[in-house]
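Contents: one structure, followed by commentary.
A single protein chain has been removed from this complex, and every other one stays in its place.
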Amino acid sequence: MKTDLAEPAATELVRPARPSLLARIKHLDHIGLLTATVLLFVVLSLCAPYFMTTKNLLNVLQQSAFVGVIALAMTFVIVAGEIDISVGSAMAFASSLFGVLVTDHGWSLPLAALAVLLVGAVTGLLAGLVRVWFDVPSFIVTLALFSILRGLAQMLTDAVPVQISSAGFSQWGNGDVFGVPVPAVIMFLFLAVSWFVLTRTTFGRSVFAVGGNPDAARLSGISVGRIRALVFGLTGAAAGLAGVLQSAQLSSGDSTIGVGAEFTAISAVIIGGASLFGGRGSVVGTFLGVIFLGLLNNGMVLLDLSSYAQGVARGVIVLLAVVISTRREGVRLRTLLGFVFRRARS
Amino acid sequence: MKTDLAEPAATELVRPARPSLLARIKHLDHIGLLTATVLLFVVLSLCAPYFMTTKNLLNVLQQSAFVGVIALAMTFVIVAGEIDISVGSAMAFASSLFGVLVTDHGWSLPLAALAVLLVGAVTGLLAGLVRVWFDVPSFIVTLALFSILRGLAQMLTDAVPVQISSAGFSQWGNGDVFGVPVPAVIMFLFLAVSWFVLTRTTFGRSVFAVGGNPDAARLSGISVGRIRALVFGLTGAAAGLAGVLQSAQLSSGDSTIGVGAEFTAISAVIIGGASLFGGRGSVVGTFLGVIFLGLLNNGMVLLDLSSYAQGVARGVIVLLAVVISTRREGVRLRTLLGFVFRRARS
Amino acid sequence: GSNKKDGDYVIGVTTLFSSPIINEYTRGMQEAVQGTGVTLKINTSDSDVSKEASLIDTYITQHVDAILVDPISANGSVPAIRRAVNAGITVLCYDTCIEDSARQQLIKGYLTSDQEGLGRTAGEAAAKYITEKLGGHAKIGILSCDASYAICGQRQKGFESALAPGSYDIVAKQEGYVVDKAKPLASDMLTAHPELNLIFGQNEGSAIGAALTVKSDQRAGVHVFGIDITTVIADLMLQPDPALLFTAGQDAGKLGADAVRATVAVLNGTPPVKETQLIAAVPYSADHPETLRAYIDERK
Partner (left out) sequence: MPTSMSASSAPGTLPAISVRGASKAYGSLQALRDVDLEVAPGEVRALLGLNGAGKSTLVKMLSGVVVPDAGVIRVAGAETVFRSPHHAMGCGVATVHQELSLVPGLSVADNVFLGRWPTRPGSVVDRRALQDAAKQVLERVHCSVAPATRTGKLSIGQQQLVEIARAVGRESRVLILDEPTSSLSAQEADDLIALVKRLAATGVAVIYISHRMDEIHCVADSATVLRDGQLVGTVAMAETTSRALFGMMTGHRQLEPGEAPARPVDSPVVLKVRGLRSDALRGISFDLREGELLGVAGVLGSGRTSLLEALAGARPSTGAVTVNGVSAERRTVGRMRRHGVGLAPENRRTHGLAMSLPIRSNILMGCLPLVSRAGVVSSGSGGRLLRQTMERLRVHWRLNDPPSTLSGGNQQRVVLGRWLANGATVLLLDEPTRGVDIRGKREIYDLLLELSASGVSTIFATSEFEELYRLATRSLVLRHGELVGDVDLRDTGEEQLMMLAMGEEGLSLPTRTGTDNED
């Protein structure tokens, strides 16, 4: 059973105890992650000059928006027990396609944007279908796509950024609504929508069911294959959106963007408390995860850390964040430390 | 049970019918992959000039050796139901460390090599222990390590390759034994050893047991945690070895090498017929997978494919290879195609 | 194999990775062999030394007449090149090259943009700007690629050499040479250092990233000096009161063409040129829109 994988310790051998009081109050989840984020926030506002300025915090929002949109969609994929590592390349592909459509073929911006989203969704859907029909793990299918889409992006643009000269367009990426950067606004909209879809619609419930136990889902009349394919369509579309936004920010279609985006997105989702084995996760958690990572990167630059040190620090802190936020009932740092010491002793 | 995940179709719902004759003879596994490799081989020797020269084929072996060593170790990790995406960075780290030890600290080559292997093994082991103690999915732990080790490598060398001037040393990477490149020889040794360990020793069986059903393993007194930690020690050491060999080939310690090695290695293992959900896999299959990928890359260059097109082609072909080699009983291309068409129609 | 008749040479080319500048190189090469019977095999080594090695080995097995290599690592690329030379293949460098001793021994010619010169050209423009507009002192931020590519270090060296000592402080430095990574870095850098009033972008991606940020963050006080010219960069400089004031362009097309010609020449028996042949930087300034327009039009 999937969850056995998720929590080896939580199989028949150790059934979850009837919810403790702590566990009960913790039905507003993410207490662990919240603590971590707040902690980070406090530390940075103490150590990093200019961190606590509206401008800077808005910056963080804007910079997080691109990967944020992807991470939100990734939540569906991971809750369904799948994974998608093609999103970075998909972003580059979308950006390149968009550039070519607008500049070389003179499509109107909205039309091109629509087309790109559509293409993204369809690509993802196809990947999903391959995964379903041939029963190949999604890791492999999307790994293939990862390489294919990057190649296509370079073919489209010959690896030369395609200038998209339109003042209005760059507003999509750099403008703001009542001071809030447009990409951030879009991310918030996306957050609201995906929260609603995942928690309030039959589709969302089905995603959980499929991730929780595909066989049970199948026997309950949920079309497991359809759901699985659809979630990849979702990440595809999201990557498309992120690609367009990124193009807007750079006012060009660029085949080099999005490298490593898949890892950032997945980290955010897992930090957000989702289980890589499906059946557990929430868009709110993911959003927190995205913010956490955004703050982290921003803070490290503000602290003038060398790019090498940044790599090291990021790794360590992400790991800590995951450990904290995936402890079953909330934070429980005590047990955590106790754990280390006990082991250390033995 | 894990394998339910591996083959959703193979749970009670659709039980394998009584073994077909085809299935019976197929107890020499990998028939699918073998076919694919042979196919590729034939195609290339027909289309690609200079492909069928000893020199070229030896080249393929040498070029495959580095990632090959890693892939062989990765087989253990994947059979145990884990994954390690830190190997590329680990390679860079090993290479950098080696360079620094030899050139800046004047250690002797063998001593430095030993030290690097040790450090690699220990790092992997630690990652494994984190995964075990905090019950964090290995994907996340090694993702963190992926970022940490790359950073450390750059710190060590300040991202400037460290020259290792020693004629004898470059032989480790470029010399040959009776015409066979040294790295290839080492890969073959590694293949023999890991084949023996995985199929003939209690450790190997335990790896299968842990990957196939951790609870069962635990109940039978197999120390699941120990096994899990050990396999990561193995990839760590292998990455160290690959790093040293790579340094030898480049006669310098370089922090930029190994990018994407994790994906190549994992692809090779999966192409080799292992299941990402553990309990299934073989080093022989992995070796075939490595060779397959080596031939593919070599062939695409010989065919003067543009580097963009190569990306696309690689993705597509890897996917095909996986589909073919993971079909439960051998190749069964007919069913495969039938599948597509049926779906297409409906 | 210079016993061949002129015209039917096969030249294997390795490129660092896929970028506009590198495309300019290859474009120049392709144009140079137009009409001549020379064929080019162009492959990218994706900034991966081992992939480069395997590329060169493959060229060796293909019995190419010459290899035109853009080596990734001063030391790391040597062994493969040595194998090629031992196989009787003529090897020339372009853009970057291997460390000197080995180079003297193995390489039949090295053409590159004057990397330090690029930096110096940008530096001189910056120096002028500092004295005229900033009252003689600048607080400089660097968006670098030198942690990953040695030539970027040379550019930095050249840039600083052109600035009057004491006329500047480098207050921040971040590694970011791919535009989508460079932009947020520039943004955070500006936040962390409000006093910052000049950014030096060591390559195309960093220059663009910096320029875009200055615009989007409305930091009118800050201006960008960069290296490399592309249509995107030109376009940025043509905008009203541009953030990117000056860039030292490589004449990448010319470099590519000359590199191929030099290779063919060596194959035809003209003695190899041992010393580095530098292709001068081409200054592009926002004050001279016509040159920028010309650049863009050439590529329409």
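In this document, chain identifiers A, B and C correspond to the written order of the chains, with residue numbering beginning at 1 in each.
What we mean here is this: a contact is a pair of C-beta atoms (placed from the backbone, for glycine too) under 8 Å apart; a residue touches a chain by one contact, two chains touch by 3 or more.
Treat the numbers as computed from the prediction; the structure is a model and nothing was measured.
> Which of these touches the unseen chain: A:G99, A:G151, A:G279 or A:G315?
A:G279
> Write down which of A:V116, A:V182, A:I222 or A:L288 is the residue touching the left-out chain.
In the full complex, the listed residue that touches the missing chain is A:I222.
> Since one chain has been left out of the picture, which residues of subunit B touch it in the full complex?
Output for subunit B: 1, 3-4, 10-19, 23-24, 27, 200-203, 205-206, 208-209, 211-213, 215-222, 279-280.
> Residues of subunit A in contact with the chain that isn't shown?
Touch set of subunit A with respect to the missing chain: 1-3, 6, 11-13, 15-20, 27, 200-206, 208-209, 211-213, 215-223, 275, 278-280.
Everything below uses one rule, namely that only the chains that are shown with their structure count from here on.
> Please identify the chain with the largest separation between its CA centroid and the CA centroid of subunit B.
C
> For subunit A and subunit B, let me know how many angstrom lie between their CA-based centres, rounded off.
Roughly 27 Å separates the two chain centres.
> Tell me, which residues of subunit B touch at least two other chains?
154, 159, 306-308
> At which residue positions does subunit C touch at least two other chains?
Subunit C, residues with two or more chain partners: 18, 147.
> Going by the contact rule set out above, which residues of subunit B touch subunit A in the complex?
1-2, 4-5, 7-9, 11, 13, 81, 129-130, 133-137, 139-141, 143-148, 150-152, 154-155, 159, 214-215, 218, 224, 263, 266-267, 270, 275-277, 306-316, 318-319, 322-323, 326, 336, 339-340, 343
> How about subunit C: which of its residues touch subunit A in the complex?
Subunit C reaches subunit A through residues 18-20, 22-23, 147, 172, 174-176, 178-181, 183-185, 187-189, 191-192, 194, 205, 208, 212, 215-217, 230-232, 235.
> So in the complex, which bits of subunit A are touching subunit C?
48-50, 53, 55-56, 59, 63, 154, 158-161, 163, 165, 170, 173-174, 246, 249-252, 254-259, 297-298, 301-302, 304, 307-308
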